[in-house]
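Coming up: chain A.
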Amino acid sequence: MNLPILNTLASLVQDQKVAVPSDPTAEGTYWFPVQASTLAEKSDWTFYYIYWVSAFFTALIVAAMVFMAIRYRYRKGVWEGEASPGHSWTLEITWSIIPFLLTIVMWWSGFKSYMYSDTVPPDAYTIQVTAQQWSWEFEYPNGAKTYKELHLPVDTDVTFVMKSKDVIHGFWIPAFRVKKDVVPGRYTKTWAHPTMEGQYTLFCTEYCGTNHSQMMVQVTVEDQDSFDKWVAAQADPSAGLTDVEYGKQIWSQQCIACHSNDGSVVIGPSWKGTWGTEREFEDGSSAIMDENYILNSIVDPNSQLVKGYPPAMPPYKDLSQDQVDGLIAYIKSLGN
Partner candidate 1 sequence: MSSSTHEDRPEWLAHFFETPEQQFEAGKLGMWLFLVTEVLFFSGLFCAYAYYRSHHPEMFVDAHFFLSTKMGAINTVVLILSSFTMATAVRNAQMENRTWLIRNLVITLVCAFGFLVIKAMEYTHKFHSGLFWGRSYAPNEVALEEYNTAIVAAGREPLANLSQLPDLHQFFSIYYCMTGLHGIHVVLGIVAIGLLLRRAIRGDFNRHYFTAVDGVGLYWHLVDLIWIFLFPLMYLIH
Partner candidate 2 sequence: MHHSEEKPGYDLGHPASMKMLWSIFGALLVLTVLTVAVAQFNLGAIDFSIAMIIATVKATLVAVYFMHLNHDKGVNRLLFIGAILFAGLFLAIALGDVSEYHHEIEQHRIDNPDYMKKVG
């Protein structure tokens, strides 16, 4: 039997010594994933600084506590402690000033790295990010849109201009130490300068409902050439696909979080075997699942709320005619 707990216990003891990363291409350290952006180097320094200050004070306090609990323990019959002063200004001032000075350093270095991450470079490569329950959309300057993956060129400043269609989401790439909430009704911005090619993960870090924990995307950092090729290819996503295939692709990128193709219910109704059937709505009316109904369900889902389901679906107004045709073809292909 494999007991992961034991490994962890072992690593608790061993890894702690390699606290400061010497080789950033390695797996990451005990405390951090790899440092894959310029920001990471800056903010990790602050972390380790606070870390050692904390370690020192914790050790000091615990040692003093244990020592005194033993040294001055109660002895039978001797219930008077030894005479000792009740307060001391020297001590009070010392233990106020020292932490104060230490926190100034924390504050200053933290402020610097924050300002670094908050000051978006003016002419960076810009990616428009749109979040919604529970998927991400990345739009590149050439119009290409991707959903399941995010590609970035290495050693380049990249700005993310973000908005949300429904609730607050959080944009976090741990390897970059970059995080910013994506707030509906406004823009938020952040940026990164990736320094290392490789694969990382983007998480959603602001709780956004049922599938919050599945709102992850793979981030690929690659050299400029491969990146350019990749972006160019993304600009025409339907190239070489049939309508059904194209529909399936869109589904897998944007609808899969709520609609299954196998009859299981996730958030919304499954699409399997629904084509041509009669759909009943919350308000008692009904309609046949046909092209018009699907189109309406996409652009104004709450106008015909399927019985037994919450009004959870966001409207998709910016799907092109091709895309809607693809989706209809795909739903059709799932039979009735």
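Keep in mind how these were chosen: all candidates are chains of the complex that A comes from, given by their letters.
We adopt the following convention: contacts are C-beta pairs under 8 Å (C-beta built on N, C-alpha and C of every residue); 3 or more make two chains touch, one makes a residue touch a chain; residues count from 1.
Keep in mind the model is a prediction, meaning the values are calculated, not measured.
Chain A is shown by itself; which of 1 or 2 touches it in the complex?
Considering all copies, chain A is touched by candidate 2.
Residue numbers of chain A touching candidate 2 in their complex, please.
163, 165, 184-188, 317
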